[in-house]
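The complex appears here without one of its protein chains, the remainder shown in place.
Let's turn to chain A:
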Amino acid sequence: MEHVSLAGRIFRGVALTLILVFFMFPIFWILLMSFQTNEQILRIPPRIYFEPTLANYEALISGQLRTAAGNLQISFMRNLFNSFVLSSAAVVLALLLGVPAAYAFARYKFRLGETIAFTLLSFRFAPPLLVLLPLSLYYQQLGLNDTYFGIVWVYQLIALPLILWIVRGYFEDMSPDIEHAYRLAGHSWREAFTRIAVPLAGPGIAAAGLLSFIFCWNNFVFALILASADKQPVTVGALAFVTASGIQYGQIAAAIVLSVMPTLLLALYAQRYLVEGLSLGAVKG
């Protein structure tokens, strides 16, 4: 490591602390809020010391939201389950479609190849609101409104380009001669793809899958318009906490903690793959 002067090190420490506080404080505050009642949260000035309560989590898990106006049914756990099903299904489908496509784009030059690849990427540029109106009209006609399949399909707009472009870069980085050697030894290109190319691109595929899982999980707008209550993921389900008698800050905070947990754990677990996979070429053969 290069030598850094004392002032430089202090500056770096301060800067890192500031950035860390800036990003972590809201999450820390939400964690605190999730153990407080609405009254404690809304107290002025807010306090760090309070009597923690598990009422928020109880309400979420039991599905009973007690408000001043009476009991409300909420389906938070169902939403969480939906998020899980929708995101996983979308990523699995995107991997099944995207990895072979990425391989084709990386290995074979064909007419309109670049155009198709770029068109797929351009789905990421377009604001979702732009396509939502026509999409919801089509969905109504096709009967895809409010179906898991319909949402998984529309999530391909999020997951597919991501997987395609990350994994493609990964395949391009691998020498095609490794597959060539395998094919000369008496195997078909299909075997070369499944037994050589895919395993070698493993970290890249894992990273791309993980990222697209997180993006799907975080999606709000598609699910809001195209799904009704029992198919909605947590991002949309969280709206239920805005009730007639006020906003249930405590439950919202608890809901956030619960819904962040899966992606957070997944990301922590797969952090190594993420770094390795996104720094293309780090795992050259």
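The working rule: a contact is a pair of C-beta atoms (placed from the backbone, for glycine too) under 8 Å apart; a residue touches a chain by one contact, two chains touch by 3 or more; residues count from 1.
Note that contacts and distances are computed from a predicted model.
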| item | value |
| --- | --- |
| Chain not displayed: protein name in its UniProt record ("ABC transporter ATP-binding protein", "NADH-quinone oxidoreductase subunit N", "Succinate dehydrogenase flavoprotein subunit" or "Sarcosine oxidase subunit gamma family protein") | "ABC transporter ATP-binding protein" |
| Candidate in contact with the missing chain, chosen from A:Ala181, A:Val221 or A:Leu265 | A:Ala181 |
| Interface with the unshown chain - residue positions in chain A | 109, 175-178, 180-189, 196, 199-200, 285 |
